[in-house]
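This report concerns only the one structure given below.
For this view, one protein chain was removed and the others were kept in their places.
For chain A:
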Amino acid sequence: MARARFDVRSQPGFGTIALFTFVVLYLPIITLVAYAFNASESLTAWGGFSLHWFGEAARNTAVQDAAWRSLVIALSAASVAAVAATMAAIATTRTAAYRGLGFKYAFINLPLMVPEIVTAVALLIVFARVKVWTGYSGLGYLILAHTAFCIPFAYLPIRARLEGMDEALERAAADLYAPPWQVFRRVTLPLLRPGIIAGFMLAFVISLDDVVISEFVKSGGQDTLPTYMLGQLRRTVTPEVNAIAAAFLALSVVLVTIFFFINRKKT
């Protein structure tokens, strides 16, 4: 057959461009990680392999504080967001359309549509005034701001999971005289768990990664890991920042890989 030699799927040059794209995607990240292992002080010359800068970063108290703060904020924001999003998802799925349904949906997803810088300065305006009124300037502002933009991210996978769930199981439980709360705890919640975990993780990663909103909302001395790095980039950069970035990157890759496999098992 002459046909077999001619691949209808191939387009000339596409493979080359694709290869180029993957090089472009990975070259900068690999460079960044490689220089984290550089023994020399500078970012230009290679001075041999060393873990020196990781040690330096780990001993830096400013880095420790920022990492700890990032973790506290991400855990709190993702937990609250996951709970609020689960409740909202239950209220907005598997139901006939009712007045306010579309409104709720738009309302919850609105933070996704607004450019981050706009939300950031809007929060700056409001929190600046609240800080004067109440005198409180703790981590609460950061946690609240993070929770708000985490909610739509937590909501999406939970809602998706809920929509794919069979209502017959819950109806069967109710038929067997399980009170509503028990139906929820023993049937709905276990079935929904993968969605909630996915939503929580998504929210956690989104919160951990946030730069812009944290940069504008934080009070003095409230650096998160990303805002700390942003501050460092203004000065002469040493491989210490590379080491922090590389560690951060490793954490993200682990989380994304877990997320990827959780979602794959489902299908």
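Methods note: contacts are C-beta pairs under 8 Å (C-beta built on N, C-alpha and C of every residue); 3 or more make two chains touch, one makes a residue touch a chain; residues count from 1.
Rule of thumb we're sticking to: contacts and distances are computed from a predicted model.
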{"item": "UniProt protein name of the chain not shown, from \"Carbohydrate ABC transporter substrate-binding protein, CUT1 family\", \"Spermidine/putrescine transport system permease protein\", \"Small RNA 2'-O-methyltransferase\" or \"Outer membrane receptor protein\"", "value": "\"Spermidine/putrescine transport system permease protein\""}
{"item": "Sole contact to the chain not displayed, among A:A39, A:A58 or A:V83", "value": "A:V83"}
{"item": "Which residue of A:A57, A:A74 or A:L123 touches the chain not shown here", "value": "A:L123"}
{"item": "Of A:T44, A:T61 or A:T236, the residue in touch with the unshown chain", "value": "A:T44"}
{"item": "For chain A, the residues touching the chain missing from this view", "value": "6, 8-15, 17-18, 20-22, 24-29, 31-32, 35, 43-44, 80-81, 83-85, 87-88, 90-92, 95, 98-100, 104, 107-108, 110-111, 113-126, 128, 144-145, 147-149, 151, 155, 205, 208-209, 211-212, 216, 226, 229-230, 233, 241-242, 245, 248-249, 252-253, 255-256, 260, 264"}
